[in-house]
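Only one protein chain is missing; all other protein chains are in place.
Think of it as A, B and C in the order they're written, each chain with its own count starting at 1.
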């Protein structure tokens, strides 16, 4: 654990200069998985754009495809959220930044009111 | 306008061969506006993918960007829906296919239960 | 048709005094079905409140129940929307108020952007 921290020091040091005291980076696995999902969503959007070039396209077929991409993005958001909960929120009590992290999380998810 | 209509006649006839009796095509203006919005969303996704290549990226920054794209897609869905309501649903009583159209619309919006 | 209109005149006259020229009322069937669904949702909320009086209740059990009520309200919204589309939007072209109705509908559904 300590070794890993030391190994990553130079990288981590530049990680979140504006995020005071903490250097929380997205876990590599989550980054790769989210990236793959966004690549698929992007390809899907491109195919909807091609559909929209056809003057015979039917509105509801387009709407259904847009809904499918929205579902895919929800999945990508889930991947990011899982990585954040595992790597940062579950360990927040040990680091002492739980309140700050949770506030930010609820805001990003538009769940504050 | 009349010319355009004449020009499109053969095309329109083949518009929705499986959609019995009706040849409902997405209005050109809605197609163009939706296409533009999807192009922007796609560019946005590309920029999030670039963010994800940075090992120092912060989970919540990625989540916020994904939420923004979801909002943009909601806007694109609104454009498609508006075109459909104006061109097809508002005239459905005259054509006599209101029930079928509304069922399909509620299903595409996942509002049936 | 004309007779029905005459019969309803007194009631319709007071229907939407601020909604210029049109007197659009919610269809009775939709009113009754929506009311039933809201009654069920209300009972469900009451049972969640009882759950919340138990100091041993588990957060995720409460969250799942709230999500279930949100789904039920989505169903009630679908009932209202269906009635509106059938009774008012599908006939809008005949009445000539399509633009106004569609604008209002997209706004109520938070789909304008």
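Operating definition for what follows: contacts are C-beta pairs under 8 Å (C-beta built on N, C-alpha and C of every residue); 3 or more make two chains touch, one makes a residue touch a chain.
Here the structure is a predicted model, which is why all the values come from computation and not from measurement.
> Quick one: jot down which shown chains the absent chain touches.
Within the full complex, the chain left out of view touches A, C.
> Where the complex has a chain not shown, which of A:51, A:69 or A:105 is the residue touching it?
Considering all chains, including the one not shown, the answer is A:105.
> Under the stated touch rule, tell me which residues of chain A contact the chain that is not displayed.
Residues 71, 74-75, 77-78, 81-82, 85-86, 89-94, 98-99, 101-102, 105-106, 111-113 of chain A touch the chain absent from view.
> List the chain C residues touching the unshown chain?
Residues touching the hidden chain, for chain C, are 11, 14-16, 19, 24-26, 28, 30-32, 34-35, 38-39, 41-42, 45-46, 48-49, 52-53, 55-60, 62-64, 66-67, 69-70, 73-74, 76-77, 80-81, 83-84, 87-88, 104-105, 108-110.
Following the convention adopted for this analysis, only the chains that are shown with their structure count from here on.
> Just how far, in Å, is the C-alpha centre of chain C from the one of chain B?
Distance between chain centres: 24 Å.
> I need the residues of chain A touching at least two other chains; which ones are they?
none
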